[in-house]
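Just one protein chain is left out here, and the rest sit where they should.
The chains carry the letters A and B, assigned in the order they are written, with residues numbered from 1 in each.
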Amino acid sequence: MNSAWKYIGVACASVALIATAGCSTGGDKSSDKASNDVVLLTHDSYAVPKELVKEFEKENNIKLVHRAVGDAGSLTNRLVLTKDDPTGDVVFGVDNTFASRALDEGVFASNDVTLPLGAEGYLITGAEKKLAPINTASVCVNIDKTWFADKKLAEPKTLEDLTDVKYRDLFVAPSATTSSPGLAFMLTTTAAFGDDWPQYWERLMANGAKLTSGWSDAYYVEFTQGGEKGKRPIVLSYDTSPAFTLNDEGTESTTAALLDTCFRQVEYAGVLKGAKNPEGAAKVIEFLLSEEVQAAIPDSMYVFGVRDDVELPEAWAKFAVQPTKTFDVTPDEIAKNRSDWLKTWTDVTSK
Amino acid sequence: MKRIAVLAAWSIAPVVVLIAFFIVPVGAMLVQGFWPAGRFDPAGVAEVFTRPRTLRVIGFTVWSAGLTTVITVALGVPSARLLYGTLWPGRRTVAALFLVPFVLPTVVVGVAFRLLLSESGLFGFLGLDGSATAIVLAMVFFNISVVVRIVGIAWENRDPRLAEAAATLGANRLQVFRTVTVPTLAPAVAAAASVVFLFAATAFGVVLTLGGLRYSTVETEIYLLTVTHLDLQGAAALSIVQLLIVVILMVASARVGRSRAPKSRVRVSPRPVHWRDAPAAACLVAAFALIAAPLLALTTRAVRFEGTWSLEYFRRLAAADEDPSIGVSLGEALSTSVRVAIDATLLAVVLGLWIALLVTRRPRTSGERRLLGGIDAMFILPLGVSAVTLGFGFLIALNRPPLDFRDSGLLVPIAQALVALPLVVRTLTPVLRGIDERLREAATSLGASPRQVIATIDLPRVGRPLVAAAGFAFAVSMGEFGATSFIARADSPTLPLLIYRLIGRPGEGHLAMAAAAALVLALVIMVVVVVTDRAHERGVVQW
Partner (left out) sequence: MVNRVSAEVEVANLSVNFGTKRAVRDVNLTVEPGQVTAVLGPSGCGKSTLLRTIAGLTEPSEGMVLVNGADQRGVPAHRRGSVLLFQDGQLFDHRSVAENVGYALKIRRVPREQAGQRVAELLELVGLGEMADRSPATLSGGERQRIALARALAADPQVLLLDEPLSALDRELRSRLADDLARIVRDAGVTTIVVTHDHDEAFVLADHVALMREGQIVQAGPLAEVWGSPKDEWAAGFLGYDQVLDGAAAQAVTDGVGRSFTAGGRLAARASAFVTDSQGDYSATVTLVRRVSATHVTLDLDCEASLGHVVGVVGRGEQVPHAGDRVQVSIDQAHIAPIG
């Protein structure tokens, strides 16, 4: 009798402990899934104006549940690790440097989304029905024009210029292992120099290049136009960056992207294999490609939309110049070599 | 029913929680490493240890954690003596300030240090940016509060009669120090040192922000291997190294810790400052400067706008939900943080009190001793496991009923509660162990059942420490970044995640807004810690 009571007591207490969690504030909305829910997985940089989302939900009778899960790398690895039992219906934010890994693992289902004008150019061969391009930006070396004017020093133009002693100790870039523009820049050099790319990096490091862990560190803290009185006038950033460094009158940008040093990044959206709501998922992709969202992309995500027929913000139209030619590495090649390249890169740069 | 069966029954709930939310997820990640493609391949894991980089990473981890420990103890022990042993105006405030770094999010600290040390920063001329020294300095910044706290409280509770006895036996000041003070404080110092070493060896955010890539610790390497290379074998190998470090440290500190129960119930009243204290004062000033400088850099950045003092960045933060690239205001992020922290605190406190009460029951047989000791040790493990491993482990392990938690809003509070849990347990167990067992026996003998003993003897004494522990858990949860950022979460980011988001966005003023948000976070945490700490006059965390 006593023993029985004790066990009942313990059982009740155990239930109470677990229920403590249940009755608290966190256990609400996300756990009860309705049939019209669509779960959208993205990286941390995803941002779409709330009004547009609300409108979309109302029009399509869909509830869009958004989950941000770290950077593009974390996102891709999450998809791979959970491919048998995905945690969402649709994903946005897998870029061309990570796409192949996810494609190889068979993470995506085919979709029937009709692409708008301008998007076809960014499709990945062999995955045309799986990944829809949403936005793009190029990773380019940026310079502080005012600094070079003040110093009466010729502005650098090419990758090779960065190894010139004239530009010693002036360049800062985020690391390829911890930052996605950093990785893109490494890929730029593999495309530009072929098998000799490690030697290029040796020369670059010997010329005083500085590496930071993230893009923000390089741009804000080290770059002369970053707002923190940095000391380096050459930084790895995006082709869109000059649109954010206008002079006081707003007539001119104080920085420029070197258009011969660029690598194009494209971010894709795709329906996940095993999605519970594939129709809703496809609608989300259509939503991301809609004129309204595409028009909002520059201001909310700092990249270009893929649609041709959308007007750019004024500063962008004037100062964010896209490169006409970029260094390209196919997603397949990236997938095949990424790990080896990164190891080589790490060895060269940490000597 | 046998007592051991009752104790075992009471162990079920906390152990189930630990198994479900820690052992299963981490185990799943290890399985992925040891069984790539479904085949057992230990050689693949062993291969990781032959890579020169792995050895370098382990070497740097041990070196940096060791150096951090030495510096922290060297600065912290004299500071603790001055803060807790002498009387001077403002010492309470300074003592409270010493708590702040410990609960600041690492992202914030990383930025603050970079603002100071970068080529353009106030201390840029030192050339420390990106150096190992910078990493060690930041880790000292984080951990000095641990030493000051633990040693300070031991110093306050020491038995002054021993020193007096030695003095009457003709020992001079130095001899008293050597023969009485050192042995008295040694257990506390050893305990503090082992905690600092553990925290330093598992540091993530600081190393990542300050180390660039040249310096990588086991923790950041696990992150790189998992997230960048999807090299789960490598990650598994290094996770095992981490677990080993924790186990070794805990065994070692348990050895030292055994003799630690405070003998004296008398609290030594502080004495006035004396010129003899000058060297200790120098240490305190140095430690204070190290803590104040990054905080000051952060503050300045937050309140300087276009060359004047202004709250502009706070205003922008409050309206940040209108900025499409941020989409969430300071108020929203703060309220998310507070809600999550309340959940996490509740979980950590309920579970922590449960465990503390359980492991402080006096074992009557060797079987009971093993059971309780095992449970005590188990709940230290979360301290030493990489947030990345835990986060990804949640993903792959918690995907089917009854553990279908992957998308639950509870996952973040649960992860944070796991991080805070060891702190709660370690705050409560010394207090409970300090209760004379015979008091419980007297109550038992008077007819009180084990439950009534807990209600009438244990709980009345644990009230105040419980408030302090809750405050600590709340602070840890508010500032937690690593695990939170790897776990799927709903739309609304916590304050540390907002700060991280702000740091990562281009556009004028975002960094300053991040600094402003960090300042808000630091203030909230500081208020909570100071208020709850008031409630607790005797020791906090003891290890």
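Simple rule for what comes next: a residue touches a chain if its C-beta (ideal position, glycine included) is under 8 Å from a C-beta of that chain, and two chains touch if they have at least 3 such contacts.
What you see is a predicted model; the values in this text were computed from it and never measured.
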| item | value |
| --- | --- |
| Visible contact partners (per top-of-document touch definition) of the missing chain | B |
| Residue of B:235, B:357, B:419 or B:443 touching the missing chain in the full complex | B:443 |
| Hidden-chain contact residue, picked from the options B:52, B:170, B:307 or B:460 | B:460 |
| Where the missing chain touches subunit B, by residue | 3, 364-366, 436, 438-439, 441-450, 452, 456-457, 460-461 |
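The rule is simple: only the chains that are shown with their structure count from here on.
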| item | value |
| --- | --- |
| Inter-centroid spacing, subunit B versus subunit A (mean Cα positions, whole Å) | 32 |
| List of subunit B residues in touch with subunit A within their complex | 1, 6, 9-10, 12-14, 16-17, 32, 53, 114-115, 118-120, 124, 130, 208-214, 224, 226-231, 321, 324-327, 339-340, 342-343, 346-347, 350-351, 354, 392, 395-396, 399-400, 406-410, 412-414, 451, 485-491, 493, 497, 500-501, 503-512 |
| List of subunit A residues in touch with subunit B within their complex | 2-3, 6-7, 9-10, 13-14, 17-18, 20-22, 24-31, 39, 41, 44-45, 47-50, 65-71, 73-74, 77-78, 80-82, 85, 87, 101, 175, 177-178, 210-217, 219-222, 227-232, 237-238, 241, 244, 296, 299-302, 338-339, 342, 346, 349-350 |
